[in-house]
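One chain of protein is taken out of this complex; the other chains stay put.
Right after this comes chain A.
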């Protein structure tokens, strides 16, 4: 099997796996997609994954298929994007059409309810680990003081003022675009003042 086919194969397997193991809609599948793309196959760095996720969150539409499409595109262009989305959604779409006749059995079954409930804590752990890793990146990049200030600001805007996440992301992106320039300027002025004093 040459490399190109191997990559198509890995992409399909990764997307099928995330598609059939992600319970609870888009957000719960994000840590699984990250595991395949960042940890297992190293198709992208965590930074890039975070950035992709942020921009995907700022755009409308289902989140998991946007992520699948971008990962596929990054690896294999348009063909990769189409393949990733199809392999991610097809198993559950087929099951949906095939199983409607047994809907009442499935949705009232205690075994099915128990299975879904059993996965919720696992998903919570995966989301928590991801939160920790993005928080660590923030502190590494911005330092403790500014990092914590940014957490508080993000929390305040999202959870207390209830500003739409898309708007919060756009605000932070806007500041981010001038962050390094501002920081450099601030440092320079600070230095000048110090030397004036001396």
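Operating definition for what follows: contacts are C-beta pairs under 8 Å (C-beta built on N, C-alpha and C of every residue); 3 or more make two chains touch, one makes a residue touch a chain; residues count from 1.
The rule is short, and it goes like this: contacts and distances are computed from a predicted model.
Between the listed names "Chromate ion transporter (CHR) family chromate transporter", "Glycyl radical protein", "Ni/Fe hydrogenase subunit alpha" or "Phosphoribosylformylglycinamidine synthase subunit PurL", the UniProt record for the complex's undisplayed chain reads "Chromate ion transporter (CHR) family chromate transporter".
The missing chain, though absent from the display, is touched by one residue of A:11, A:56 or A:75; that residue is A:56. The chain not shown here touches chain A at positions 17, 19-29, 31-32, 35, 40, 47-48, 50-57, 59-66, 68-70, 73, 81, 85, 88-89, 91-97, 99-100, 103-104, 106-107, 110-131, 134-135, 137-138, 141-142, 147, 150-151, 153-155, 158-159, 164-166, 168-169, 172-173, 175-181.
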